[in-house]
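Omission of a single protein chain aside, the complex is shown with its protein chains in their original locations.
Letters A, B, C, D and E mark the chains in the order given here, with residues in each chain numbered from 1 onward.
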Amino acid sequence: METHIAKRVEIVIEAPLERRLAEALNTAGVTGYTILPVLGGSGRSGKWSREGQVGRAGMVAFVCLIRPDRLDGLLDAAFTVVDKHIGVVSITDAQVLRAERF
Amino acid sequence: METHIAKRVEIVIEAPLERRLAEALNTAGVTGYTILPVLGGSGRSGKWSREGQVGRAGMVAFVCLIRPDRLDGLLDAAFTVVDKHIGVVSITDAQVLRAERF
Amino acid sequence: METHIAKRVEIVIEAPLERRLAEALNTAGVTGYTILPVLGGSGRSGKWSREGQVGRAGMVAFVCLIRPDRLDGLLDAAFTVVDKHIGVVSITDAQVLRAERF
Amino acid sequence: MNEILSLAGSNLVSPIILSFALGMAAALARSDLTIPEAVAKGMSIYLLFAIGFKGGVAVSAHGVDATLIMSLVAGLLLSFIMPLLAFAILRVLTGLTATDAAAVAAHYGSISIVTFVAATSVLQGRMIDAEGYMVAVAAVMEAPAILSALWLVARSGGSGRIEPGLMREILLNGSIVLLVGAFAIGAITGEKGLEEISAFIVSPFKGVLCLFLLDMGLIAGRGLRQSKGVLGAGAVGFAVLMPMIGSAIGLGLGMLVGLSLGGIVLLMVLAASASYIAVPAAMRVALPEANPAIYLTLSLGVTFPFNLTLGIPLYLAAAQIVTGG
Amino acid sequence: MNEILSLAGSNLVSPIILSFALGMAAALARSDLTIPEAVAKGMSIYLLFAIGFKGGVAVSAHGVDATLIMSLVAGLLLSFIMPLLAFAILRVLTGLTATDAAAVAAHYGSISIVTFVAATSVLQGRMIDAEGYMVAVAAVMEAPAILSALWLVARSGGSGRIEPGLMREILLNGSIVLLVGAFAIGAITGEKGLEEISAFIVSPFKGVLCLFLLDMGLIAGRGLRQSKGVLGAGAVGFAVLMPMIGSAIGLGLGMLVGLSLGGIVLLMVLAASASYIAVPAAMRVALPEANPAIYLTLSLGVTFPFNLTLGIPLYLAAAQIVTGG
Partner (left out) sequence: MNEILSLAGSNLVSPIILSFALGMAAALARSDLTIPEAVAKGMSIYLLFAIGFKGGVAVSAHGVDATLIMSLVAGLLLSFIMPLLAFAILRVLTGLTATDAAAVAAHYGSISIVTFVAATSVLQGRMIDAEGYMVAVAAVMEAPAILSALWLVARSGGSGRIEPGLMREILLNGSIVLLVGAFAIGAITGEKGLEEISAFIVSPFKGVLCLFLLDMGLIAGRGLRQSKGVLGAGAVGFAVLMPMIGSAIGLGLGMLVGLSLGGIVLLMVLAASASYIAVPAAMRVALPEANPAIYLTLSLGVTFPFNLTLGIPLYLAAAQIVTGG
């Protein structure tokens, strides 16, 4: 099956910033992403867990598949939001089916 | 530690098709996969969120680790289900421990 | 944007072992990881689903981004826990922003 | 007329309707108020269990009378036939493709159990009894409309496919199984069973319904906000017209079958209401080319609030006038 | 005998049992009915809190009598010793490995709190009082069986390991802490505390239990469907035989200790029931080589429904005959 080169960007970011990151991506022309829930984790700011939380606590994970030439725009957009916040950004080489969608 | 080459296939697909995709993978001989919940997302068919949903709304993410030579069979099988539906398929090069399992 | 080479390790492991894996990673000096919930899956030990479960059933997924030179330590640590248990470990090449965090 | 208005007015000032309005307003104002998916599903399981159980107890108490079978048949007929009518109207009023029109039609042939529950509440508030087995009628009306819609697509040369697993999946979908199962449990254990668990399924019922409608309002409002521009005036008109046509047919059939005033109203409500849980999921499998934004917005964003606020009092008034009850 | 049958029959026609049957039937028919994990966990927290609290209140009301300590000791003994017995029987009846047999044995030495709750309901329905502290006995019986199983494996040359954190993890697992904690709160706040929250923990209790058993039925049915072929006749026979043996020992110990009729029945039920929440999780940590499909299917797929439907009335009848009560 024919596949096309793409980048898979994974952004783990604090839940209260979810709307902002979505808007920043939108503004940068990135309209395709998937948001995964996160149960808990550990990092420089310590351990946390979603269990029993009432507020908008914890992190969520954005996964974006994107054409390689659009990566920089995405990262710039993401960086304005992630910058001072708790969160990590990683990029992986990937291939996608149906390239016209990205 | 010794690792072995594999492919990591990620299929984000509508929840009502979960059973069908699982069956298609099975028929293609892919019996190892992990299903992750998805909170929400955005794509050509707009934004959506799982919150408050009562029905079988939204997407789920299948993650399959597979020997490279079995990739095509997997993609063919997945494609019969994903084809006309909302959803994305991406493939990444990976390494696995305990290759005998894949 | 400047990125740095890293490894993305994904460990799908039984939920009752979550604490132990976290401790093993800690001991190996890996303090950054994210835990994703898993809805269900299939493998050599059959199919399973989280739905309706009361106990600590099912799997969770650990995602660790790590400097390549620390990979072996991580895998050794993970292996002591995953070893006899149900679970899979995969590694992908990745890039990260803000390398000082890893 | 005055009476209808005052009825509608007093209907509007109920915690149930206002909770829905609150949810809708919050979503339209883009508040981040949300109800977790698991809690929403939990409430819907509670409501289906309670309404099914109480229906079964009612049947066990008053016995199976001659009209039961006829009511079930009437429900089946309604569910099979209304999609054809809805499809024809949609093709006239809107520019929807055959596939989209068929998908919408399936929703209107099927039913909304929450609208049914809200109508039951209104009847209880007015001390109007209804046949307990109307719950069973609701259950049989869930699925047939899907088949009619697939037939409509096939006839238009489309590719709706009833593949092997689909029929079983439709008939054994969670809400039908729970509703029918709870009905059976209620019918078997009767008043004695009800007594044991009435503090759970009767007393707090209306309160749970409020929170559930808050959630429906949130989802409906979010849907409306996101689907701005998707729908033309024709489609929106359909979503108000079709319930009225459906309820009129329900009224006729209900009288023919010999239902009580309450039973007639419930049959009208079933005919008038549109599915937004079971049918959408089935459509994603069977008619993936149909656009979910269209059918969900019409069913949940327009018809559901219409029935909840104006429809139910209207159908009740119509039934009272026609039956002289 | 006739009486036992009619007792069993009337037990079967309760909303609780029928809800379990509905869940099992839905799962076997492959309906997509499911209860969200969070809701299922929420209900189990509710049930543990309520049952613990009520037990504590009962103790605060009737005071601590001499048999309390002895009952706790009896429970501890049962939990420690039954795995040895179960292990021996399994080695005779089945071809399970020592590790698998030990893992199964751990489940049967421990208890199922839902079976206990269902038995309490049956007793209440027949106006038979029971000692409130039986809840505490249930709590002490949860964990010791795990230690016996690990000892059995070590003895067979296996590699069950009680590593540092494990003991604390077992003793402080959520269900034990909640049950014992709620028991303590009930004992401290007494009738006055109960009055404040009885509209929450007493009145709706049975209804919640119905939905919870619906979920248990769904899980048990799904488990049975997926583990077809895993179990031989010997293992299934064990899952029916062991509860009867356990209950007989419980009967003897209960009389020895001087429990009331209700208390004896509850001790029998505790002995007869098998864990499917706390012990499986512990086994995954301590005995990862043991096959979960075996112990879960036996405990949840066979023994749990057996106790729920036939076991409880049988144990009650036996206790009535033997004690002449």
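Here, a contact is a pair of C-beta atoms (placed from the backbone, for glycine too) under 8 Å apart; a residue touches a chain by one contact, two chains touch by 3 or more.
Quantities reported herein were computed from a predicted structural model and do not represent experimental measurements.
Student: Over the full complex, note down every shown chain the hidden chain is touching.
Tutor: Even though it is not drawn, that chain still touches A, D, E.
Student: With the full complex in mind, choose from E:Ile197, E:Ala248 or E:Ala317 the residue touching the hidden chain.
Tutor: Selected residue, touching the omitted chain: E:Ile197.
Student: Looking at the whole complex, which of D:Ala8, D:Ala38 or D:Leu172 touches the chain that is not displayed?
Tutor: Checking the options D:Ala8, D:Ala38 or D:Leu172, the one contacting the hidden chain is D:Ala38.
Student: Can you work out which residue in A:His4, A:Arg20 or A:Arg98 touches the chain that's missing from view?
Tutor: Hidden-chain contact among the options goes to A:Arg20.
Student: Suppose we count only contacts with the excluded chain; which residues of subunit E make the list?
Tutor: These residues of subunit E touch the chain that is not shown: 36-39, 41-42, 45-46, 49, 53, 168-169, 172-174, 177-178, 181-182, 184-185, 188-189, 193, 196-197, 199-201, 203-204.
Student: What residues on subunit A make contact with the chain left out of this view?
Tutor: Within subunit A, the residues that touch the unshown chain are 14-17, 19-20, 45-47, 49-57, 84-86.
Student: Which positions on subunit D touch the chain that was left off?
Tutor: On the side of subunit D, residues 13-15, 18-19, 22, 25-26, 29-39, 42, 203-208, 210-211, 214 touch the unshown chain.
Basically, only the chains that are shown with their structure count from here on.
Student: List every chain that touches both subunit A and subunit B.
Tutor: C
Student: Please state whether the interface between subunit B and subunit C is built from the same residues or different ones, using more than half shared residue numbers as the mark of same.
Tutor: Mostly different residues.
Student: Which chain's C-alpha centroid is most distant from that of subunit B?
Tutor: Looking at centroid distances, E is the chain farthest away.
Student: Centre to centre, using CA atoms, which chain is the farthest one from subunit A?
Tutor: So the chain farthest away from subunit A turns out to be E.
Student: Go ahead and note the Å separation of the Cα centroids belonging to subunit B and subunit D.
Tutor: 34
Student: Rounded to a whole Å, what is the gap between the Cα centroids of subunit C and subunit D?
Tutor: Spacing between the chain centres: roughly 45 Å.
Student: For subunit E, jot down the residues that touch at least 2 other chains.
Tutor: Counting only residues that touch two or more other chains, subunit E contributes 32, 34-37.
Student: For subunit C, what residues touch not just one other chain but two or more?
Tutor: Within subunit C, the residues that touch at least two other chains are 36-37, 47, 92-93.
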